[in-house]
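Note that this is a trimmed complex: some chains were dropped, and none of the rest were shifted.
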Amino acid sequence: MTDDVREPIRVGVLGARGRVGTEVCRAVDAAEDLELVAMVDQGDWLFNVSDAGAQVVVDFTTPDVVMDNLHWCVDQGIHAVVGTTGFTPQRFDRVRSWLAHKPEVGVLVAPNFGIGAVLMMQFAARAARYFDSVEIIEQHHPRKLDAPSGTAIHTAKLVAEARAAAGLGAMPDATKDEVPGARGAEIDGVRVHSVRSAGLVAHQEVLFGTTGETLTIRHDSLDRASFMPGVLLGVRSIASRPGLTIGLDALLED
Amino acid sequence: MTDDVREPIRVGVLGARGRVGTEVCRAVDAAEDLELVAMVDQGDWLFNVSDAGAQVVVDFTTPDVVMDNLHWCVDQGIHAVVGTTGFTPQRFDRVRSWLAHKPEVGVLVAPNFGIGAVLMMQFAARAARYFDSVEIIEQHHPRKLDAPSGTAIHTAKLVAEARAAAGLGAMPDATKDEVPGARGAEIDGVRVHSVRSAGLVAHQEVLFGTTGETLTIRHDSLDRASFMPGVLLGVRSIASRPGLTIGLDALLED
């Protein structure tokens, strides 16, 4: 931090009374370099946000209102950090067309604000080319409906792409005699194991191995609060990233 | 140790020039409370062992000679710790019949001298009744032919028995949408996951979970030397365990 006396960033929150929005307000309020200047929800005027001089808006609302919110923010020259779902390629195109007229405004739309999960996937993709073997073990609470988890499938695909790009072939595996399922699910050639147990929340381990050594990257997520550091990172970074940014990845690659 | 000056136990090794026997000789030699008094292999006289005053014999030989060795030991009043394979119920009956005439002699025959693995299984069986969920993750080098490992299957059966005895029903698992294999192999209702990777040796994790907490028991075996502490435990214990003892378990339950 080169300048301790710089002004705090002025932040408005849309969807401020929602489950996630409430936590965003609390997190912004607690950060010394941010100032919470407007909390807006259904029935409130958006102009409260501009009147309060907000420089960045955080939007955790609903798919039916988020596009109007965004259009208004871009028009007002306010940067936006968006966690609302429901974005399609068409929606992204419309956001880009608005931004064409306001080239200094930055908009970040991210499906997942968990910094740890995003870093895990980035590191896994980086490590993949150097190891003979890789397997993924994800562990979740027993109320989860899908196996493997979306994050595990996404990680497997990233790892498989990196292996292919590096010219790596099939992994060594002499298994001849398998009880069905023991070796897990195969996602693009990568074995993924899904553990379900009471007492777990959301965990994933990516295990890489080569002669005489293993490298393990593990992420443990204990509650929804784990998204807040990613939201704050977005708020702090978006002013210096004009245009549309999709996904937290880009902010973690500098 | 209540008596530091007590005499070391005098030990003879049969199969002393074999792969395991060599390590047994080295381990006995290195132990301060044991004295290596005879090393015997094919072509040597068994009487070297009794002439040297051995109190305990360790036998890592072959199925075709082990019964003769054992008969001779019992006759001589020498205790025996046996890791040689090929024992059947019939063979155990014959050993018992010899011991009937020598009630003070102890014989231990064990298929697995790994203390850590045996304790892991004991603890898993103990913990099983108190948790809603249990899953097993075993990890081995990629040259292994079977999945799951024998130890994992054995652990699953012990855990399933303990759950049944405690009246526990099926574990919670809401999985609806599964890529085949993701949830592992089912062994008596217990999910077992087999990871295979370069850089691994032999590892197993038993994960227990209930509301808000998990208990994990993990065993890592890095080389064959991991059997030696179990062999030495047998040597130190067998004189006080007359009769036939099968498996290291019994020695670890006191």
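Labels for the chains are A and B, by order of writing; each one numbers its residues from 1.
Basically, a residue touches a chain if its C-beta (ideal position, glycine included) is under 8 Å from a C-beta of that chain, and two chains touch if they have at least 3 such contacts.
It should be emphasised that the depicted structure is a prediction, and the values quoted were computed from it without experimental measurement.
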Complete-assembly copy number [criterion: all chains share one sequence; 2 shown]: 4
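By our rule, only the chains that are shown with their structure count from here on.
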Chain centre separation (chain A, chain B; CA means) in Å: 48
Sites on chain B touched by chain A in the complex: 131-135, 137, 139, 142-148, 153, 171-187, 191-200, 207-214
